[in-house]
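One protein chain is absent from this view; the other protein chains keep their places.
Up next, chain A:
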């Protein structure tokens, strides 16, 4: 019996794969009533708000929303579902997880068959490009993008003798070097950590500001040779060794507790992070503000809606996409939940240009994040982007948290990445 347990999980996977191989090929549009559809989303991004709004307008349509887990867990569940043949009608996929699915477009309904060509022009070109497969199949329609910024605690900044006005704070760090110098000033004045950790708040943001990241425009891996990646990594290591970090891995329990207790004064804040801050530290309302990210432009994150090939109600799912992800739909979603639209035509709309966030000292979130997207040089995201992110970030976290050698960190990171992705 023990033997069975060692292998049961693999076995399950194997059985699922088998059943996929045996299940009859299901095309789009099989047997649905067109009035209900099943929707898999991930937690913490409040898709429920969108679904509720849609239900209000279409009381006859039934939406079964399931929040599967984190974005990674949702992508894993989707992969298992695709292998097993029992899939939802609509699924939300996070940007970094998308390339794996775009590489296998036969698993999804080509949205051009439902009319994607008509709406393609509404979205930022480079965002749309990431969900288009080699053969031109459109796998997903973008929902939101991340943009980038830095959230900071005004009360802690004041206590450290730093300015608190968001323009003056932004002026403190035109570059990442200046951000680290500011951190040293803060830590010297207060004896406390300046930023939550180096891997997420410094490296992950810095590496998302390059014109190329881990892949060149032809799809070749260049993570080991791209000077922009190396520069971002070096900045991350520098932050890790500067003694300004709280050494709290993002999304860990210590990180949430540290945020609520003011253990650190700043953290990376792509637009989707604002919800995490609100829910982890509700008592700090009004003590936060948002400044520009060092280097000023770039994008981190964003998601896509896709319809799996075996969906029972592709038409109902498409109606939802078309209505809720239209420029107007995304603008309304921004007003309700703060997710940054991927439809540039609404960026100058008053509802965005004058949007203010009470929790963050009435920061003009609309303009801060859309500004960070302007001047953006889009880079290519590939099937191993997620894995490379993890290995490089881990190498920095090792220096920061476990006393790893900073001098050999880059070589270690490249070696580990090669082992992990086999290339």
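Going forward, a contact is a pair of C-beta atoms (placed from the backbone, for glycine too) under 8 Å apart; a residue touches a chain by one contact, two chains touch by 3 or more; residues count from 1.
By definition in this document, contacts and distances are computed from a predicted model.
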item: Among "OB-fold domain-containing protein", "NADH-quinone oxidoreductase subunit H", "Hydrogenase expression/formation protein HypD" or "Cellobiose transport system permease protein", UniProt-listed name of the chain not shown; value: "Cellobiose transport system permease protein"
item: Touch with the omitted chain, as defined above, among A:66, A:80 or A:113; value: A:80
item: Selected residue (touches chain absent from view) among A:225, A:252 or A:279; value: A:252
item: Residue among A:190, A:241, A:345 or A:401 that touches the chain left out of view; value: A:401
item: Among A:46, A:94 or A:107, the residue in touch with the chain that has been omitted; value: A:107
item: Where the missing chain touches chain A, by residue; value: 1-18, 20, 72, 76, 79-80, 82-83, 100-101, 103-104, 107, 199, 247-255, 257-258, 263, 387, 390, 393-395, 397-398, 401-402, 404, 419-420, 422
